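Questions regarding the structure given below will be posed in turn.
Every protein chain except one is present and positioned as in the full complex.
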C-alpha cells in the first residue's frame, strides 16, 4: 500500500518536539537530519540525529523560519521528507508548497488545506459548509445599531462586541441585554477607534465560562479518517495552554462520539490528510462551537497517546508514505486518564521568561510517568525561543489517581538554576475546583497565585 | 469495607523497589519510613521517604535482614504496616509472623501461607490437591532400578535423574530411552554420592526447551481473586531473569484463560491473599507445570502494570487495609506489549559485578518508556547488595514496536563509570530468534556473547 | 567532603613542595636548570583529579599554590531533592535529623565532619541497636549517669528498649560523661551518638 519510500527525514524544528520526532524515526528505522541555529549547537536534537546542519544565526527568522536555508539543508542531505513539528513553519502553506515543488514530502496535509485553515474567515465558511457548528455571529463589521440589535436577538444574549482590527481585549464589550446594546456598541466603537484607528466592530455569542475541548484526528491520503477522542485544554493563561488532559472530565461518551463524528466528517469534506486537531469551545449546556483547526501535531499530543496507545508521530509518517490508516475507530479505545504539565522556563507567578543554565535536572520515573524533553544538566536555555523545557505526562486508571501521580512526579522533578512553572502546576493540582473537574478557560484568572 | 487504616508504612527494603513503593504511598497520601544500612545513607529511598532510620551496618544480615532492628524501627516510628518489597525478608514467614504479633500489618499473605509456599514438597502437595498440574515425577528417592523403570514408563521419556540432596547440575542425568536408564541411574547415584555424600536420586519428566511463564494474581482477604495475565520470563542466565515481557509471544487467549483460572482457583483453595505469582514451565506442546509460587511483588511486575494499567503496589496496600478488590476480571484487559530490561551493574559478557561511582546517568524519555531506578549521577553502587541499578520498561501497541522502542531507549540510556548489562540487552533485542519470539530458557546458553 | 579533601591535598602539597626543592637541588648541578619531575607531575594531576578540583595552580621557587573548584556542590546538586510540598514533614522526622547532624564519622561522610571536629576530643557512645532511649531503669528511678560523672567500661549508662526488651548499654571506655545527646524516651537509630565521653 506504501507509495512513497521515506528513508530519511529532516526535522525543521528544535527542542523537545525535534527529539520526539527523532525517537519515533529511530524506532521506525528512518534516518534523521537535525537543523539548528548557531545558538543550538549543543542542543539534544543535534546530538540525537544522524546528521545535523547549521542553518543560520540564533534569531528564528534567520534559522528555523529561514525556508531557503532549510530546503538547501534538505537537498544537501538528500532527505525524502520534512517533518515540521509544531510552531515555526508547521502551518506555513508556502513552506509546504515549496517542499512539494522540490519533491520533498511535507509531513502534513496538502498546502491548499493548510492555507484554507490558516484563514479565519475561510476556515469558518468551510466548516459551516461541512456541517460543523460555529459560534453564532460573524466577523463582518456591524453597519448600524439596528443591525446589531437584529443580530443580537438572533444570536441570543449575552453577546460580545469585538473590534474587527482588534486583539488583546481592547474594544471588547460584553452585552447581557438589549437595553445596554446601543451604549455598549458606541463605547466599543470609540475604544476600537482609539486603539486601532478603526472603529469597525462585530458581534458574537458570548460564553461566560467556556471550556476549550479539542478533537484529535488522523486521516490518510485515501479518504480514511478516525478520531482519537478529545483533550481538555481549558487551563490556559492568555490563550497559552498550561496543562492538558485526556479525556475531559466533563465529556460523555455520547458527546465524544458526536464531536468526533463532526470532525471526521469535516476532514472527509475538505480532503484533509495527516494528523490534525479541531479546537472547540464548549458552553455550559454542552454545546460546542468550532474555533480553529490546527493542521499539525500539537504540543499536547502525548495525553492522547497515553490513553489510546497510538503513536501520533508514527502515524503521521506512515500516512505520509501513502499507507492506509493502521487502525479503525474501534481499535482506539480510551483507557485511563492522562495529564500533561508544560514545564516552562518562567517565573511561576509573573510568567516572565527565565532563560539560563540548568545546574541540576532530574526527571521522575516509575509507573505511569512520561517525560518529553530536550534538556539536560548543564544545558543553557537560550533566550531566543519558546520557554517550554519539558513536558511531564502521567497516566493512571482514574483522573483522581492521575492527579496524585502528577503531584508525586512534580515533587520528584528537579530543575535548578532557572525558574520554572513547576510550583504553579503544584498549585493547580492542589486546587479543589481543578480536582473536581469544575473549571473553564477562566480558571487561571480565578486562581490565587499569591 | 476498609477494616484497617494504614496511614504510615515502613518499607523494609532498599533500591528501586523501595522507591517504587514510596512513589505509590505518596500517590495514596500514605506516609513512609525508609530503613537503611550505614552504606545507604545517600540512597534515594532515604531521601524520598518522610522518615528514615538507620538499622545497622552495611552487610544485609546486620541491616535489611535484621528483624529486631526493623521491628524496633517500625515501633519507634509508629507505622501501621510494613511493605517488604522483594528479596530480603519478603518471603520470611517468621518476619510476617513477628509483624502480626507486634500488631503491624505485613503487606503480603498470611505467615502460614508464606511458610507453605516456601516448602518445596509442601507447595507441590498443596498445588496437586488444588488441581494445579505439576511436572510428572516426585522428589521421593528411587529405591531400585525396577522402581525407576516403572516410574519412567509412567512419566514418559525423556526424564531427568536428579540428586535428592543436589543442586548446580551435579548428579543430574538426562535419560532419553529405557535402554540407557539403568546405567545412567548408576552414574547419577555415584556422582551424587561423590558430590553430596548422599547417593539418593529421584526422577522427573524432562522438558528439552521449556519456557518460563508466570501468572500474576491479586487476591483480597475476602476470597475474591483475579489474575492479570502472564509474563514471559524465559530469558534467564543461571536462573536469574534478565528481561521479561507481557504478554508472552506464544500464549494464546485460551491458554491465558486456562492458566489464569488454575491460578485463581488455587489461590481460593489455599486462602491466598495479596499479590502473588505462579511460576510455570511451559513445554513444547503448550502443557504447563507448576514450579513455585512467589508470595510477594516481583521485580518484573511493571510489564504487567503497563499492559493492564493496574498499579500492583497500590493493590497490595489496598488489600492490606482489608478492602475488596477494586476490579473484576473483565476490567483487566491486556493492551499492547511491554518489555522490561534489568540494567545490572555487571560486566555484560562475564557477568561479574561492577560496583562503583556512576559518573554520568541519563534516563530515556518519550512515548511508552518507563524507568524504575534508585540511581542518580554521582551515586556510588555499593558492593553489598543486588547488582540491579535500574529497570527499563517500554510499552507499545505491538511486540515489534516494543522491541524497536527498547532499542531506541537502550541507545538513549547513558550510564558511565561502571559496566552495565545495556550492551547485552542490545544484543538480545537484535537477535533474530528473540525477535521472532522463538526461544526457551536455553536462549542465553545459545546466544553468542563474543 | 571539601574540608577533608582540602586538608589531604594541603598535606600532599607540602610533600610535593618538599620534593620539588629536593629535585631541584639534586639536578641543578647537572643541568643548570630547575627541571620538573614527570612522576611528580603525574601524581599531582592524579591527585587533583581525584579530589575533583577543577583548577589547580602551583608555582615554584617561593611556592605559589592555587586550588579551586568552580561548582563546589555540583555532585550533590545532581542528587534529586524531592520537595514534598504536598507532604509536610511529620514530627517523627526528628529521628533522622539528629543523626544527620551528629552521626559518628564511621562512613567518612561530609555530614559527620563538622560534628566530629566540634567534638573532636570526645569519645562517642553510640546506640548499637534501634530502639527507645531511657536514662534510668524506670520512670521513678535515678538516671544511670549524669553529666560530670566518671564511667568505667562496665558502667551501665542507659537502656535502649527494642521489641519490649530492655538492653543495658555499657560505657566500654573509661572517662567523664560530658555530653548527653538524647532526651529520655526519645527513639534512636543504629549508630546514633548517645553520650560524649572525655577520656
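Labels A, B and C are assigned to the chains in the order they are written; within every chain, residues are numbered from 1.
Please note the rule applied: a residue touches a chain if its C-beta (ideal position, glycine included) is under 8 Å from a C-beta of that chain, and two chains touch if they have at least 3 such contacts.
These numbers come from a predicted model, not from an experiment.
J.: Kindly state which of the options A:136, A:378 or A:437 is in contact with the chain not pictured.
T.: Residue touching the chain left out of view: A:378.
J.: Sort through A:6, A:44 or A:409 and give me the one touching the missing partner chain.
T.: Considering all chains, including the one not shown, the answer is A:44.
J.: Applying the definition given at the start, please give the residues of chain A touching the unseen chain.
T.: Listed in rising order, the touching residues are 26, 29, 31, 33, 38-39, 41-42, 44, 46-48, 50-57, 63, 68-69, 71-73, 75-78, 102, 376-379.
Operating definition for what follows: only the chains that are shown with their structure count from here on.
J.: As a test of understanding: of all chains, whose mean C-alpha position lies farthest from that of chain B?
T.: A
J.: Looking at mean CA positions, which chain is nearest the middle of everything shown?
T.: It is chain B that sits nearest the middle.
J.: Report, in whole Å, the distance between the mean C-alpha point of chain A and the mean C-alpha point of chain C.
T.: 54
J.: Using Cα averages as centroids, what's the distance between chain A and chain B in whole Å?
T.: 43
J.: Using the touch rule from the top of the page, what residues of chain C touch 2 or more other chains?
T.: Residues 78, 80-82, 84, 87 of chain C each touch two or more of the other chains.
J.: Residues of chain B that contact two or more other chains, please.
T.: In chain B, the residues touching two or more other chains are 26, 48, 376-377.
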